[in-house]
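Here the complex is missing a single protein chain, while all its other protein chains stay put.
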Amino acid sequence: MIENVGYLALIFSMLLAIFSASAAWYGKTNNDERWIKSARNATITIFFLLTLSSTLLIVLILQNNFEIEYVWRVSSIDMPTYLKISALWGGQAGSLLFWSWLLSLFTAAVMYGQWGKQRELIPYALIVISFTQIFFLFISLVVENPFAKLDGIPLDGNGLNPLLRHPGMIIHPPMLYLGFTGFVVPYIFAMAALMAGKLDDSWIRTTRRWTLVAWLFLSLGLILGGRWAYDVLGWGGYWGWDPVENASLIPWLSGTAFLHSVMIQERRNMFKMWNMFLVILTYLLVIYGTFLVRSGVISSVHSFAESAIGPLFFAFIAFMFIFSTYWVNKRKDMLASKDKLDSFLSREAAFLYNNFIFLAILAIVFFFTNFPIVSALFTGEQGFVGPPVYEKALSPLFLVLLLLMGIAPLTMWHRTMIKRIGLAVLWPAIVAALFAVGLYFTKIVTIWSALLGIWIISLSTVLTLFEFYKGTRARMRRDRNPFSAFAYVMAINRRRYGGYWIHLGVLVMAFGIIGIEMFQQETQIHMTVGDSVALGEYELVFQGVERYAGADDLIITEATADVYHKGKLVEVIHPQTLLYTRSGQPMTIPDVRTTFWEDFYVLLVNWEPTSASSATIRIYLNPLVNWVWAGGFIFIFGTMIAAWPDKKEKRLLKRA
Amino acid sequence: MKIFRLPISILMGLFLFGMASASVIAQGSTPPPPDGEVREVTDNEVNSIAREVYCPVCESTPLDVCQTQACADWRDLIRTKLENGETRQDVYDYFAEQYGGRVLATPPREGLNLLLWIMPVAAVIIGGFFFSRFMKNLRMAGGDGKEDEIETVETAVVPPSSSPIPQSDDEYIAQVERELSK
Partner (left out) sequence: MSEEIESTVEKKSFSWGSAAVWAAVISLLALLGFGLMRSTETRPEAGETAPNVELKFFDGYEWEGRGVSSLEEMRGNVVILNFWSSWCVECRVEAKELEMNWKLHEDDGVIYLGIAHVDVEPKSIGYLEEFGITYPNAPDLGGTAAEKYNITGVPETFIIDQEGTIVHVQLGPISTRQLEAVIQSLIK
């Protein structure tokens, strides 16, 4: 019964999406406002229908209704409620429905919010977004129906993939989806602007905050994904240049480039064409990446089961690529603005350097990610590109980017004297160099490429901190209290200082990345009770293993070990291996002694024989890894400052 | 023009410098094994090689963390080879030859794989060429002189002050001041 209502809601959504696209088209060609209004109301109704549909699917999961194939696939009776709810996006059919729902949510929000402001663009925006919605609903209705029934009624379901039963993994996919679908809003407005031939930059102002919010969620998704890998996958790392990870990094890169270059357009009204291109590229990369991951074209460790959506999705992507390219090409001359650059040393030039590097990184990651297909095409054998290749190619570019991050804020619009920048950089550069030299002579860091990295990152950190100082100092001429002066400066220019917070977050992460990537230590040893092993300043004494049954179908093997730091007992840790007997899926859960400077990350290696008195233990010493997470927090904090609604800005926008 | 060439050449220099340094770090070294005798091989030696070899039958999983029986067998194989005195490179060569280049984290530098090394450098150089041409065109289009005025106008807003910060350098402070004087 419930499933029929859910399916019916999907059918109606589909019909309404078709109606919305046609009505918007008809209303536009006949200049009849009523049809356009009706099309808008249809999109808002779709949101309510899809909300109903998704809620019903959750209800079915909570009812343990295993007659429904999807419920049987992703849920089981003894799964806790929060996992059952998250099972909505735990499988293919559900996540497609979830995706449609997010799309409808954003459509409804944007139609509600922008109605009346973007009269000329709205009909086109409605056509483009409804078309997208039609595609996703079609897949849900025909190929991946979440409400499809099984022939019999199984007693229990398969349960969610154990790897996905982690708090990070429960919120990680929705964050990514929010990020992915969020980019659809700037995309449809860019396309609408192209189609309408209305190429002033009002669409940019309309969608800038959307872009920032979408970007925020994408960043959050990336960071949470890293944390999940670190906690669950048990390889002591957080990023493996896996195609699935790259699929979300690639649009993030072009989105980041856009967020920078859009400032030139706002400030100097230049590079409209370029920004248009970046917005469109970002969305195309979102769907491209989704396809790559979902279709199994490049199979990967997280690859979803092969499904029939491949050819359909390919048709959709081909259409979107050709459609977008066609319109960009058609309006090329209109978009050609009279861009000029006053100096190669100016804020606008700095943003362009930034864009160049971001796109170079993007091009490299994109090429490497697609290399397996290229290689299959020319050699018949699917190639593979491992992390060392990525790291070698990208680390110099990332370093240049980090340097630019520190220096660019010193530039001014129009032009800047090189002498002025030189003077501003001189002392921070000396301070950073002293720091690096200090590290060298204290023998903490002796690898000179790491020292170069540390020098650049500290230089940029000092310069960024100095930006905060300058602002506060200026305000302190009026307001003696440094704290309120600081808060005031943050508040009156959120975007600027939000941006600096983001930079600071990235720099802290960069320190962490240098720490773990270049100074990680590891050891593996078979131990019996009483044995000890030393790594860095730590010593681990093995105390034994026990095995017991956990919740559900789980068998837990747990080791106990004492951790000594500089000879003092600091923690007793319990690394585990889990075995989900139903699926036969093993998992290695590390236990970690976490400090500000490093993680002592201990794994019970489950491929080696384990008895009550002996086991194989693997230890990673990960210096500065917590800086990666701390930097992530600062990063997200900064993005929130920048994206927070700003009354003054609204006033300015209205005036403009 | 001159001002422009400087940053680009610095960028290029840094890039090449970085590339070189990155490849220097990548060269690990293993002690040469004694000839003709079976030697003791630790898990750490096996893992340090296994982490650069990807499981041929699973997807994107290095051998040192892979949990399947097959991977355990391959780790044993690595151990046996080391015990027989083979070097790290011998093991890599064996895997590349037997299972194909795709099992190595760093694929062998041959054939199509060379693209993996050429493309990044080419992308930066060719991209950089077009980018610098584009920037020069923009610079040509830019009017000289009048922009200096704009800057003077902006800086003129800032009242002179004895603050140690060169505040006239920063348009932002000018903006703060403007906000405050409203």
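Per-chain residue numbering starts at 1, and chain names A and B are given in the order in which the chains are listed.
Just so we're on the same page, a residue touches a chain if its C-beta (ideal position, glycine included) is under 8 Å from a C-beta of that chain, and two chains touch if they have at least 3 such contacts.
The model shown is predicted, which means the values in this text are computed figures rather than measured ones.
If you put the hidden chain back, the residue from A:58, A:376 or A:452 that touches it is A:376. Interface note: of A:77, A:318, A:549 or A:572, the residue touching the hidden chain in the full complex is A:318.
The hidden chain makes contact, of the residues A:282, A:295 or A:523, with A:295. By the touch rule set out above, chain A reaches the unshown chain at residues 273-274, 277, 281, 288, 291, 295-299, 306, 310-311, 314, 317-318, 321-322, 325, 328-329, 332-333, 336, 359, 362-363, 366-367, 370, 373-374, 376-377, 381. The missing chain lies against chain B, touching residues 56-57, 68-70, 73-74, 76-77, 80, 98-100, 123, 126-127, 130-131, 134.
Here is the rule we go by: only the chains that are shown with their structure count from here on.
Mean C-alpha position of chain A lies 20 Å from that of chain B.
Within the complex formed with chain B, the residues of chain A that make contact are 233-235, 240, 242-243, 299-301, 303, 338-345, 349, 352-353, 356, 359-360, 363-364, 367-368, 371, 374-375, 378-379, 381-389, 391-397, 399-400, 403, 412-415, 418, 420, 424, 447-449, 452, 470-471, 473-475, 477-478, 489, 492-493, 496, 518, 522-526, 586, 588, 606-607, 616, 618.
Contacts from chain B toward chain A in the complex involve residues 3-4, 6-7, 11, 14-19, 21-26, 42-44, 47, 52, 54, 58-62, 64-65, 67-68, 71-72, 100-107, 111-113, 115-117, 119-120, 123-124, 127-128, 131, 135, 138-139, 141-144, 147-148, 150-151, 161, 163, 165-167, 169-173, 175-177, 179-180.
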